[in-house]
Structures are given as C-alpha cells and as structure tokens.
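What follows is an incomplete set of chains from the complex, kept in their original frame.
We call the chains A, B and C, going by the order they appear; numbering starts again at 1 in every chain.
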Amino acid sequence: MIFLTRKETFSAAHKLYREDWTQSKNEEVFGKCANPNWHGHNYELYVTVKGEPDPATSFVMNLSTLSDIIKENAVNRLDHMNINIDVDFMKGKIATTENLIVAIWQQIEPPIRAKKCILHCIRIQETEKNYLEYFGP
Amino acid sequence: MIFLTRKETFSAAHKLYREDWTQSKNEEVFGKCANPNWHGHNYELYVTVKGEPDPATSFVMNLSTLSDIIKENAVNRLDHMNINIDVDFMKGKIATTENLIVAIWQQIEPPIRAKKCILHCIRIQETEKNYLEYFGP
Amino acid sequence: MIFLTRKETFSAAHKLYREDWTQSKNEEVFGKCANPNWHGHNYELYVTVKGEPDPATSFVMNLSTLSDIIKENAVNRLDHMNINIDVDFMKGKIATTENLIVAIWQQIEPPIRAKKCILHCIRIQETEKNYLEYFGP
C-alpha cells in the first residue's frame, strides 16, 4: 500500500457567522473572523489517496487524473469565490474549515472511487499556523 | 549601511473592479478577481528599513519598534478586513496590490522617519506565485 | 473525527550532556551538541488535537483557546530561554528533543483535556532537516 498526495491551491473569501445569532454573539464566538464584510485566505488543499501500484504502470493513481478530479470537483468551484455565497456545496453551513473539509470529501470521494482508488485523507492549510486533516466518515 | 527586514502577515478579502465600469467590463479586464462576491488572500508584508547601526546598541532599528509601527499603521487595519470596504486608506482606489503597497508606504513611512530610520522597500506577497516591491515615490 | 493542528515557534539555547559523564565522553556521544558554552535553535512546535466538531460552532476547538494553552504552558516558558537552566519542567533531564517533546505533552495535555478536547500529536522541528513526533504515553 502506497500513499500519494497532491497539493492544489485556491484563494477565497468567507466569514464565520450563524444567521440565527446576533452580530455581537457571532463576534463573541468567532472573533475577527465574524467581520460582516468578509475576509479571505490562500488555502492549500492536500489530497491523499492510497492503493497498490498498478502492475502495468506502477502508479498508485495517475497524477493528472487526480489533479483533474480535485480541480473539477473542488478547486474550480472555490477559487476566487466567496465560500458563504458562491459555493453550492457549502450552502446553509457555517464556513469553517471543518465544514469545508467534510464537504470537499463528499465532492471528491466518489470520482476517486470511480477510478478504483481510495481517498485516504484531506488536509487544508488555512494559514501558515493552522491546518485541518480529515480521514473520512 | 545595513538593511533590516521584518515580515508580518494579514488575511483579507478584496475584489478588483471599477465602479464606473460594467461588471462585464470589469471581468474582461480583471478576470476572476472581479467576482462581485469577493475573494481573499493571506498576504505577507515585508518591510525593509536601512541605516547605520546605533553605536550604543548596534541595532539599525529595534525590531519590536518596527513591528509595532507595521502592526499599528498597517496590519491591524487590514487583517480580517475587506480591503475595498473596511480600510480607510484604500477608499476610492482599486484594491490592487499596486495601490495597496503605495498606500501602506504612506502609512508607515512617517512613523519610521520619526524614529530616525529610513524606509527602503515594501514587499507584498499576495500568493506563492506573485509579489510586488515598492521603493517609494 | 477531525484533526486540528496549530504551529507556534520559540528560540532557545541548550546543550546535550550528562553531568555524570566527562566532557570527552559527552562529546563522543553527543558530538558538537555537547559544546559546554551552549548552542541554540529556532524550534517549530506543532500541536494536533482531534475531536468531533461542536454542533454549535462546527469547531473542533477554538484556535485562540488552543494557541493560548500552548503559549501559556509551553512556548512562553521556552522562548528565549536556556532549556537546561531556565525551564522547570526540563530540570534533571538531558535536553534532547525526545525529552522535550514528552515534557511538553505533560504540560499541555491536561489543559487541552479540560477543554473537552483530545491531544493527538506533538511535532517539534529542531532544524529544517530533523523533526520528532510523539503521540502520547
């Protein structure tokens, strides 16, 4: 079993808030991330798949196939977007990286599985000091 | 003469557009950066001052003084903000990094000069692939 | 289950030696790290906690709470210090990163648990070529 990781990046705006909370309650909980006028980040997205190398190619997965899946199903729908407004798979959710990482898993796991590979882990680096990892449900 | 550089960071939202242009004209010129719902970045701000070391301390400038000037006059007014809406010194300007770098120079040059130091250069890294440098008017 | 990692940094001096060994024995085992006049590093400290997101906020843990715990219990007691002399939780121990990582676990695990979170891993990067990871006793 070998683990293959591909990094892609996107830049997006968001804010952390709940519509059913007042602005002051949102600021109390989410701090400066609750700025109603939005802020943003350069996100780094690392996707790890695992598998036995294909006997014909010795590839776990073709990197351009993996990159295409990540771009079509996640990065192109997030890059230069507002996560709260523009991203259909984040509708109705707080725009935390926790919710984002689970939603990205749901988008990219089926097409990776369709290629006979196994999605192992997603990592999102939001700033140089913080990152999240998710290994699936 | 020795050159001292301090790095600080901020995360902000912005969009590139001119109010006197249509949305389609803005998108033609500014591409996906014209998304009306904003996007954002982790900005890295490098400030370089120059001078002869102080004979008493051998410092060009005390680093905590320099860091305080950058934070009070620039970073704290930009971090987790919307550059188009929230930042008084960017009002009425297109929110390009070119305009931002000149505006930050105008904010931090006087307090650096007041400390008998010389601002030499500002560098802003917007993404890992792009940065701007400005050496003053 | 989602894994959240926070990076903090500190700069410190240390040397590797055992008081019950001669200097030449220390140098034979620890090489240039046994220099009696000390040397030092910029340490990068990565702390990973894990948990289910809080239904109210979708946070695994509030990042500023996690950062405060790491600073109060570890970074502020190590930064610009001598690990052999100044750090109470390293007293009587060889100042290796192995001993440091276990000692930091003992300092920060109780306050993280008190916040209903689970400490999963500590990583210390001593130089760009070496790092250690510890997943607890």
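The criterion applied here is as follows: a residue touches a chain if its C-beta (ideal position, glycine included) is under 8 Å from a C-beta of that chain, and two chains touch if they have at least 3 such contacts.
Remember, predicted model here, so these are calculated numbers, not experimental data.
Whole-complex copy count, one sequence throughout, 3 copies displayed: 6.
The working rule: only the chains that are shown with their structure count from here on.
A straight line joining the Cα centres of subunit B and subunit C is 34 Å long. Subunit A and subunit C have centres, each the mean of its CA atoms, that are 29 Å apart. Residue numbers of subunit B whose C-beta contacts span two or more other chains: none are found.
Against subunit A, the residues of subunit B that register as touching in their complex are 9, 11-14, 32-33, 35, 37-42, 79-82, 85-86, 127-128.
Partner subunit A is touched in their complex by these residues of subunit C: 1-8, 48, 53, 57-60, 63-64.
Within the complex formed with subunit C, the residues of subunit A that make contact are 29-31, 93-94, 96, 98-99, 101-102, 128-135.
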